[in-house]
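Every protein chain of the complex appears in place save one, which is left out.
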Amino acid sequence: MDRADLLSLYRQMFLIRRFEEKSAEMYALAKIAGFLHLYIGEEAVAVGAIAAIRPDDYVISAYRDHGHCLARGSDPGKVMAELFGKATGLCKGKGGSMHLVDAERRFMGGYAIVGGHIPLATGLAFAAKYQQHDQVVLCFFGEGAVPSGHAHEAFNLAALWKLPVIFICENNRYGMGTPVERAIALYSNVAETARSYGIMAERVDGMDVLAVRALTQKAVEQVHSGQGPFFIEAMTYRFMGHSMADPAHGHYRTKEEVEEYRKRDPLLLLRQTIVTNRLGTEADLKAIEREVNDVVDAAVRFAEESPFPEPHELYTDVMVEE
Amino acid sequence: MDRADLLSLYRQMFLIRRFEEKSAEMYALAKIAGFLHLYIGEEAVAVGAIAAIRPDDYVISAYRDHGHCLARGSDPGKVMAELFGKATGLCKGKGGSMHLVDAERRFMGGYAIVGGHIPLATGLAFAAKYQQHDQVVLCFFGEGAVPSGHAHEAFNLAALWKLPVIFICENNRYGMGTPVERAIALYSNVAETARSYGIMAERVDGMDVLAVRALTQKAVEQVHSGQGPFFIEAMTYRFMGHSMADPAHGHYRTKEEVEEYRKRDPLLLLRQTIVTNRLGTEADLKAIEREVNDVVDAAVRFAEESPFPEPHELYTDVMVEE
Amino acid sequence: MPQELTYREALNQAMREEMRRDPRVFLIGEEVGYYQGAFKVSKGFVEEFGPQRVLDTPITEAGFTGLAIGAAMAGLRPIVELMTFNFGILALDQIVNNAAKIRYMSGGQLSVPMVIRGPGSAAHQLAAQHSQSLEAWFCHVPGLKVIAPATPHDAKGLLKSAIRDPNPVIFIEAQLLYGTKGQVGDGEFTIPIGQAAVKRSGRDVTIVAYSKMLLVALEAAEALSKDGLQAEVIDPRTLKPLDLTTIVESVKKTGRLVIVEEGWRFCGLGAQIADSVYAAALEYLDAPIIRVTGEDVPMPYSRPLEDAAIPDKARVIAAVRRVTYRT
Partner (left out) sequence: MPQELTYREALNQAMREEMRRDPRVFLIGEEVGYYQGAFKVSKGFVEEFGPQRVLDTPITEAGFTGLAIGAAMAGLRPIVELMTFNFGILALDQIVNNAAKIRYMSGGQLSVPMVIRGPGSAAHQLAAQHSQSLEAWFCHVPGLKVIAPATPHDAKGLLKSAIRDPNPVIFIEAQLLYGTKGQVGDGEFTIPIGQAAVKRSGRDVTIVAYSKMLLVALEAAEALSKDGLQAEVIDPRTLKPLDLTTIVESVKKTGRLVIVEEGWRFCGLGAQIADSVYAAALEYLDAPIIRVTGEDVPMPYSRPLEDAAIPDKARVIAAVRRVTYRT
């Protein structure tokens, strides 16, 4: 284990955590509106998986997308500005929280129709194969998307055509208020879904960033070897409500359950690994956190000070004009 | 094995065969138009499965539906009249070949959007359970429907809610011109799809009417026991083209392949069983065939002599008027 | 005596009364049960009617809508709640190719008595995939009835009628209406499908508006009356079958028509209403009909852009002034 490596993973996870805590504050202050879905508790999945790929690989996710976007290296200022609906946002304020896109970093977007982006991921992989590039595609989605028809159609195409896509199911046990047992017939083994397409599938502890990275590395190798897609079921948990409209523990789960999972907070786990393996001290971590706090404060300031889009922007970007 | 029983199965299968040969002739004479999909070669699946259920059970199928409708006991005259588009047809000529319906016999229809009727079947099963009736639903579809999203969404709901539906996949190796190997990632084991939902699934020789009936009986028992849906993969073969527009052996399969399968013609197989087991003589069978030929000729005459719908019928049945 | 209810409560009452009245009626959709509905419309239902009649589904719109259609074919009376109509696009094949056509294809042997309901149109800053008004699509399809009530009273009376209707009915609500209050006649009442309501009478101009836009139109009419312009405001309530008679009568009186709709302009329902009115009353029109519509763009997230994309009071007032040449 390498000190710099682990500290940088910690920094990324802490950045997401801090960024989203701030977003929640800003939402309370009505600086941010619409739907805001926090990734808090699931940071290890995005950070671990994305740490395993190259800059020219593709990443695509659902509407709970801040974590994937930041893990991909997008500028926190531009992301926060997007949440504020400002002209300086990643998408000029047109996309918002659910539709972050950073094409330069091959972050191909967050999508708000559950499961609807899974065929897109398959298409990105198709393009890579068609152009004989050796890129892979990381496609993140919640377990709630697994029963959806478009997901299955995409799984079948990806397997049939051996496309270089890695499906990462973020199984946080709930789709809104519905526990996985009431949504997926074979809830005890979601990965089985992928296997029924001949897709190699494995489950991983989604709270352990190193385990997620290791499995993703394995998946990338398999995909590069031309054996086609890989399916990862990352067991994780959402510490906050489904969205800002939903309390942290609604009727559908108890305070105790949330507390139980918080004991396996992915940041806590990595902290312990770092400290017990003497790869860093509490002080090192505090330093990182201070630095990140400043970054996030600066992001908020940038968003605050940025202008809203000009009225004419309503009509631009509908079509590519030649 | 019981003589009367086997002879009646033979009669049903021969009725479908003869009825469709006649339909093809009528199509050539332009008495029938639109799409006409023949079931010739697959008769054992519909006849065997439907022989295992009660009159108050439900049957629903895709557009290749003459066999299921006739096996359910619909009047061949009314079916032929429907193909002719006559007012005396099962659906007053409004449905045609792909949309036969005989509500009285609980034949809930043929549907022409591949896979689109599978959720309906699940709903019929839901209604039976909701009303605490012990009916089962037989849902027939081609293997081409298996990768479709609505099929998967229905499989999951049926399994999740333990609904009394029996999914019967008529695997005739082709979806139009596409062999199953190029359509389904795990083509070698289509039933695995169902198992990934925890649905009990078995494969059967779809050319053997007795085997199909036996497995369906088993499925009905399991469904009645409240264990939820059952999936049958019936291995069969279409002797004719996909529709009248498609030659019997297009580029996608050889004359030889068709000949090979014709050796296992379901009527031939049953004939042999009957004769070798001394349950009937060639003469008995000939007698049945003569009788059926008369029935089919009468059906054609009835269709011929029936009037087309009145012009005002264009506007009726759009809505239930109170 | 009439009660003051929110639109949400009115829908809740309508469904509750109908589910008590008819055991064949059940509610199915995402989060309708234990979660009490994504927008709390089915509050208390699973507690009163149990999970057999209040079904939480996986996120499979085609699957559970198709299941409900099948159940209706077998004699039940499903109410499908779409968390929003945006997701209904995934069930559109089931709605259009099955629900709307099964009666016709079967020559009248089968019927599909069901309601498909949920919020349409934009809320606040939900962005492009969650802010669409798709009523024109449903209105285009024979075999469907389409309802879009604007007030709690209309919501209750029309939802009860929809549930009792033997045909598939698309019932479009709005997230921004759920919290709005209004007087609702209490006890047993229904409102016939296919009847428009004159929400405000006036002689100078006719404004046709439905769902959220009715409230915008009424505000505009109020403001206009201050400087002596009396607008007659008509809410079709049922979009299909459309009560053209009521609209045309009003236009014959006022000679001027403004149609307000939140959806995209091109091929919006307003175009059909305009076409029908021109055909029925061309000689009575003193000015071309003016449509006030949503802008023809995907809905942006940013607040000022979103505000600019949706018709508001000012735009309706401006349209009325133009159509009455009072600019």
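Per-chain residue numbering starts at 1, and chain names A, B and C are given in the order in which the chains are listed.
Basically, contacts are C-beta pairs under 8 Å (C-beta built on N, C-alpha and C of every residue); 3 or more make two chains touch, one makes a residue touch a chain.
If you're wondering where the values come from, they're calculated on a predicted model, not measured in any experiment.
Novice: Considering the complete complex, which visible chains touch the unshown chain?
Specialist: Spelled out, the missing chain touches these shown chains: A, B, C.
Novice: If the hidden chain were put back, which of B:145, B:270 or B:285 would touch it?
Specialist: That would be B:145, which touches the missing chain.
Novice: Touching the left-out chain: which of B:48, B:76 or B:93?
Specialist: B:93
Novice: Please pick, from A:28, A:287 or A:318, the residue that touches the omitted chain in the full complex.
Specialist: Touching the chain that is not displayed is residue A:318.
Novice: Touching the absent chain in the whole complex: find that residue among C:39, C:104 or C:210.
Specialist: If we include the chain that is not displayed, C:104 is the one touching it.
Novice: Which one touches the absent chain: C:89, C:214 or C:316?
Specialist: Answering carefully, the residue with contact to the hidden chain is C:89.
Novice: Using the document's contact rule, name the residues of subunit A that touch the chain not shown here.
Specialist: Looking at subunit A, the ones touching the missing chain are residues 58, 89-95, 99, 101-104, 108-109, 111, 113, 116-128, 130-131, 149-150, 152-154, 156-157, 160, 316-320, 322.
Novice: To test your reading of the contact rule: which positions on subunit C touch the chain that is missing from view?
Specialist: Interface residues of subunit C facing the absent chain: 86, 89-90, 92-93, 96-97, 100-101, 104-105, 127-129, 132, 136-137, 139-143, 240, 242, 263-264, 266-272, 274-275, 278-279, 282, 288-291, 296-298, 300.
Novice: Spell out, residue by residue, where the missing chain touches subunit B.
Specialist: Given the touch definition above, subunit B has residues 33-35, 82, 85-86, 89, 91-99, 111-116, 144-145, 147-150, 175-178, 182-184, 250-252, 308-309, 311, 313-315, 318 touching the missing chain.
Methods note: only the chains that are shown with their structure count from here on.
Novice: On a CA-centroid basis, which chain has its centre farthest from subunit C's?
Specialist: Comparing chain centres, B lies farthest from subunit C.
Novice: If you average the CA atoms of subunit A and of subunit C, how many Å lie between those two points?
Specialist: 36
Novice: Using mean CA coordinates as chain centres, what's the gap between subunit A and subunit B in Å?
Specialist: 46
Novice: What is the distance in Å between the mean C-alpha positions of subunit B and subunit C?
Specialist: 41
Novice: Note the residues in subunit A that touch 2 or more other chains, in rising order.
Specialist: 147-150, 182-184
Novice: Using the touch rule from the top of the page, what residues of subunit C touch 2 or more other chains?
Specialist: Correct list: 58, 60, 62-63.
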